[in-house]
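For this view, one protein chain was removed and the others were kept in their places.
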Amino acid sequence: MGRLVLDKVRKQYGDGVVAVKGLDIDVADGEFLVLLGPSGCGKTTALRMVAGLEEITDGTIELDGRVLNDVEPRARDVAMVFQNYALYPHMSVRANIGFPLKQRKLGKAEREERIGAVAETLGLVEQLDKKPGQLSGGQRQRVAMGRAIVREPSLFLMDEPLSNLDAKLRVQMRIEIHAVQRRFGTTTLYVTHDQVEAMTLGDRVAVMREGVLQQIATPAEAYGAPANVFVATFLGNPGMNLFDGELEVDGDAVAVRIGEARVPLDEAELRSQPAVRARGGGAVVVGVRPECLVVPNGIATDRGLGAKVELTEDLGSNVLAYFSIPGMHRTPVAPAAVDGKSPAAAGARDAWALGRFGRNIHFDSGSSVRLALEPGAMRFFDPDSGTAI
Amino acid sequence: MTTLTARLPKGRLARSHGSPKRRRARGSRWGYIYAAPAVALVIAFIGVPLGSVIYHGFTSWNGFSPPRWVGLDNFKVMWEDPIFLRAIRNNVLFALSVPIEVVGALILAHLIHERIPGWRFFRSTFFLPAIYSTVVIGILTSVVLLPQGPFNQFLGDVGLSGLQHNWLESTGTALGAIILVVVWANFGYSVLIYLAGMTSLDPQLAEAARLDGAGFWKILWKVHAPNLRRVIELVFVINTITAFAYMLPYIYTMTHGGPGYSTFATEYYIYETGFSGGHLGYASAIGVMLALIVLVIGAVQIRVLTRGEK
Partner (left out) sequence: MEAATAPTARPGLWDRMVERVPPIHRSPSRAAQIVGMLLLAISAIFPLLFMLSGALRTPADWNHSQLGLPTTSSLEAFTSAWGSANIGLYIRNSAIVTTGTVILSLIVAATAGYAFSQQDWRGKRATYLFVLAWLAVPPVALMVPVYYEMSSLGLINTYWSVILLYTALNTPFNVYLMTSYLRGLPDELMEAARIDGAGIHATFVQVILPMARPALATLAVFNVLYAWNEFVFALLLLQTESVKTATVGVLQLQGRFSVNYPVLVAGLLLTSLPVIGVYLFFQRYLVRAIVAGAVK
């Protein structure tokens, strides 16, 4: 059991800074929900309010219908895994894992049994009598997990648990966390700024920015149909290309002018974004994922863009190419509407389109190429608000 | 984070939740209780005596009959009391050794910091004098400086019998002997404070200076000393306060303030007036004066030494 409901949760600090602005999230029992966002977006504060480590300024947090606002952290039936693991350095692994049980005054025999079972699950049996200082990073991470699991809580809270591990170990532990959560079926709230973790772990992802929830959806939805330009550029590495476009509606035919090119919308795009046709015309922001820019290879297409290759980066597994598109302007989205580091706000490169191609494609810098848009590739955003149309 | 939340106005919390936070309330109560022993002790055995010494400083009191309020009389008498003035003067003379110690210990610390051969040994042994009890140091010095004692014997052995002297019972040398002993007893402490401060120095500064051809002294004065301002200031204050308020064990064991009043100090006067003379009101007034002097030394030195900083 563990349904977590955040209702209009707000956090204002004494100095007036509002870290979380009216957060509404409903996490189903057994769900793995990832809170994702850049640093300072309020995701950690939200998690800490659920844990009881921060006071809730306004709104309520409920776990299985019980309001947690005034409940002591230890009485909330939640377990937390910290970024730095927060293992008690003076205690053995056994004592660390057993600490929550000892606080619950469980008998020694039962404690030992449960510690043993957890150690078995996490492969820590050999390490039980060691101190945290003698363990590797991955082992410490497992002990921290063990300390959370052993209590069999209604809710796991994880605060960037993988960020202190090196890249290889991070992948391995990510898989282990996933497996453990599936195995115990415990509702999990997981905070990260790493979108790969979010995409791979989350049943749903809640993207936050400056204390405001931007979108809560499955990873595929959030990636494929971002709710606004922030989500569009924050998710994906690199993020979505944003072009300055002009919508042209002529009867049934809907097209968008991007620079000198005129690209008709296809069935999928019109179906998934019916409001586009209803707009009847005018300026829009067109979003295209880098991998949706393709080289037509001689196949005729009416969804083409003329582009000039400016720069390529060979990543080994694939190639990133930066293009300038004749007549295309800097996307008109105000910088405030997207993350400060996004391409749209970052100067000269903004006028470029970015494509991701297979590693056997070769571009000559300075050459002109013709690119095509994959079916359903275009997402449309309102240029003023930045929200999806 | 917690300190931030602590500043939340209580009213707003109460409004938004109807009841005050249980967590905060619990933290409050236990915070007071955990801090209580420390607070109680300092109030009982520093605060209460301080209040008492201030009050009794304005009274005439012999310890038996009730104290009689005399206003500022004790303090007026003090400034015409030749013994008190002599004691203060001696404290000032003791304090004259402070610059020697401040500079000397800095040089020693710099040598150790530069890893002079044997620096570990020096670092350990230099602190030994600060470990010996002040009483042990005082008694030992008085033994060593006896008229027929080891020091005079040593002078005789090396053919300097002309210098033999009754060191602690001559007006000319007793004060100097005490000053030397105190400097000796405290230099290791000062060295350690400097070494502690030097850990925060950027070693690249000294290395860069060395590559530029700066020598030992130049590195010490031009590179390190400016960055050690606060530590130098601390050594200054600690040693000056020692000269005013921590001399009693040395004087008690070496000279009892004599010969005459030549090594008499303010602390010793409090002890004598209060416990041998029975003038407890007056002794209290001197105590107040001493506390004020120490306070002023601390404040003035910190002001003077931090004046250049913006």
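Letters A and B mark the chains in the order given here, with residues in each chain numbered from 1 onward.
Going forward, contacts are C-beta pairs under 8 Å (C-beta built on N, C-alpha and C of every residue); 3 or more make two chains touch, one makes a residue touch a chain.
Just so we're clear, the structure is a prediction, and the values are computed from it rather than from any experiment.
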Across the complex, visible chains touched by the hidden chain are A, B
Checked against the full complex, the residue among B:H56, B:R86 or B:H224 that touches the missing chain is B:H56
Contact with the hidden chain, among B:S97, B:N239 or B:T253, goes to B:T253
Touch with the missing chain holds, among B:L106, B:A177 or B:V288, for B:V288
Considering the complete complex, of B:N74, B:S97, B:S142 or B:N239, the missing chain is touched by B:S142
Residue list for subunit A contacting the dropped chain reads 51-53, 72-74, 76, 78-80, 82-84, 86, 88-91, 99-100, 103-104, 147, 151
Even though one chain is not shown, subunit B touches it at residues 1-3, 5-6, 24, 26-35, 37-39, 41-42, 44-50, 52-53, 56, 63, 108, 111-114, 116-129, 131-137, 139-140, 142-144, 149-150, 153-154, 157, 184, 187-189, 192-193, 195-200, 203, 207, 210-211, 213, 215-216, 231, 234, 241, 244-246, 248-249, 252-253, 267, 270-271, 274-275, 280, 283-284, 287-288, 290-291, 294-295, 298
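As a convention for this text, only the chains that are shown with their structure count from here on.
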Whole-angstrom distance, CA centroid of subunit A to CA centroid of subunit B, is 60
